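Complex shown without one protein chain; remaining protein chains in place.
Chain lettering (A, B and C) follows the sequence in which the chains are written, and residue indices restart at 1 in each chain.
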Amino acid sequence: MTKVVVLVGSLRKESFSRKTAKALVKLTPELDFDFLDIGAVSYFNQDLEANPPADWVSFRERVAAADAVLFVTAEYNRSVPGVLKNAVDVASRPYGKGALLGKPAAIISTSIGAIGGFGANHHLRQSLAFLDMPTMEQPEAYIGHAGSLFDDDGNLTNDGTRDFLAKFGNAFAAFIRKNE
Amino acid sequence: MTKVVVLVGSLRKESFSRKTAKALVKLTPELDFDFLDIGAVSYFNQDLEANPPADWVSFRERVAAADAVLFVTAEYNRSVPGVLKNAVDVASRPYGKGALLGKPAAIISTSIGAIGGFGANHHLRQSLAFLDMPTMEQPEAYIGHAGSLFDDDGNLTNDGTRDFLAKFGNAFAAFIRKNE
Amino acid sequence: MTKVVVLVGSLRKESFSRKTAKALVKLTPELDFDFLDIGAVSYFNQDLEANPPADWVSFRERVAAADAVLFVTAEYNRSVPGVLKNAVDVASRPYGKGALLGKPAAIISTSIGAIGGFGANHHLRQSLAFLDMPTMEQPEAYIGHAGSLFDDDGNLTNDGTRDFLAKFGNAFAAFIRKNE
Partner (left out) sequence: MTKVVVLVGSLRKESFSRKTAKALVKLTPELDFDFLDIGAVSYFNQDLEANPPADWVSFRERVAAADAVLFVTAEYNRSVPGVLKNAVDVASRPYGKGALLGKPAAIISTSIGAIGGFGANHHLRQSLAFLDMPTMEQPEAYIGHAGSLFDDDGNLTNDGTRDFLAKFGNAFAAFIRKNE
């Protein structure tokens, strides 16, 4: 079964990005998702590469074991949250041999406001292009007004979003098959 | 004397960004620079804001005490290093009251290759625009081939770069005065 | 009286960007606005610079006569409409002496959908930074759902948008004064 690591770009416990990712997982049974904890990945520092920290090693192994990568992220200051970008930086190294290199990817960005994290979404694309990761282009996923889409238990209550996420997950599965 | 905090976007001890920043400091005596350690700033997590970690508090205080901010950064994966973006994220909060808000800024990006970190430079600009930070536009600073500009003691050996950094520091001082 | 040229990034007669610009003009009596026709500006071609077409000359003169520039633009393909970008290209030349150089600017982007032209807005910012044009950062203006804001005569019917545009025009006037 195709394995997809999920990197959620927010550490907040009740993160709308995580809820969005969880909702997509339920709606996409044909893929096997593995949520990684990016908060446990320490900062990239080239000086440590000769003897990498245990958290880098295990994180890179989990990424390397997957067939594809799903990013579901908040937007901080009109760009990618630092904690998520650091996870990309760690998994992109060592240079030319990183675990992310060439893996198919998809991006969902979320926000409480209307814009749906467009800035984070496209800044992340620029990094994934560098890593030669085929990144699904359509459908785009800008989940705005994320604060009004879930009930108190974190279940998706918005039908339009449910339909969209099912379609997105399905398209991603097809995209992975095409780019394997 | 005008006080400028310096955020260096690389944790590597022999970082070319840090060497570039140090060279600029020597060439700009009219400004008082304060180098902050972004590697000591833990990840932003909204859940911690009610009772922020000590490292956030002290970092935010140092930023708040400054008149302006200088970013000197490497480029990781065609964008801002995660560790630097996290520092921006922490110093940008709490929302609407962050220490960075409205402070004049300048950006120098560096790389070993020819392009000089253009991707990091402009992604960072997008974040600073959101934080209402007037950011110096000209001269632009893309320091390419950074591996060939310094001697073994980290001293700048390239005359063209020295002239450029002196001009840049001088322009930044004038820019801060205009935007205070 | 402070003179502002307005460049509308859409040639459509009933353009929502033009309607938005017209609404802002009514709400900002302290500025004197001059709408330029970017559809009349022929393509930039370096070969013609020695003997520039009449449309370039008159367009550049109108821009040069202004104190500031307001861009109100649609988004085409997640970026700046080609016709608007060409107007910027023509007014930016000859290199180092272009009419736009250094003039204060503001950007409003519009769209029929929710996102409000974020992609066009920030791509344009990257060009204005190169032209050393101080560009107002806050308030940002992403006018989404632009199809539902006006009546059949092109009058703004949405109170929130009216308040916002009045605030934006007022902030731009102050921004121009600060950056003159």
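Throughout what follows, a contact is a pair of C-beta atoms (placed from the backbone, for glycine too) under 8 Å apart; a residue touches a chain by one contact, two chains touch by 3 or more.
On a predicted model such as this, the values are computed, not experimentally measured, just so you know.
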For the chain left off this view, which of A:Ala99, A:Met133 or A:Ala173 is in contact with it? A:Met133
Out of C:Val6, C:Val25, C:Val88 or C:Ile108, point to the residue that touches the absent chain in the complete complex. C:Val88
Chain B residues touching the omitted chain (full complex): 78, 114-116, 118-119, 122, 142, 144
Pick out the residues on chain C that sit against the missing chain. 10-13, 39, 43-47, 76-89, 92, 119, 123, 126-127, 129-131
Contact with the hidden chain only, please: which chain A residues? 122, 125-126, 128-135, 137-138, 140
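Simple rule for what comes next: only the chains that are shown with their structure count from here on.
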So how far apart, in whole Å, are chain A and chain B when each is placed at the average of its C-alpha atoms? 27
Multi-partner residues of chain B (each touching 2 or more other chains): 126, 129-131
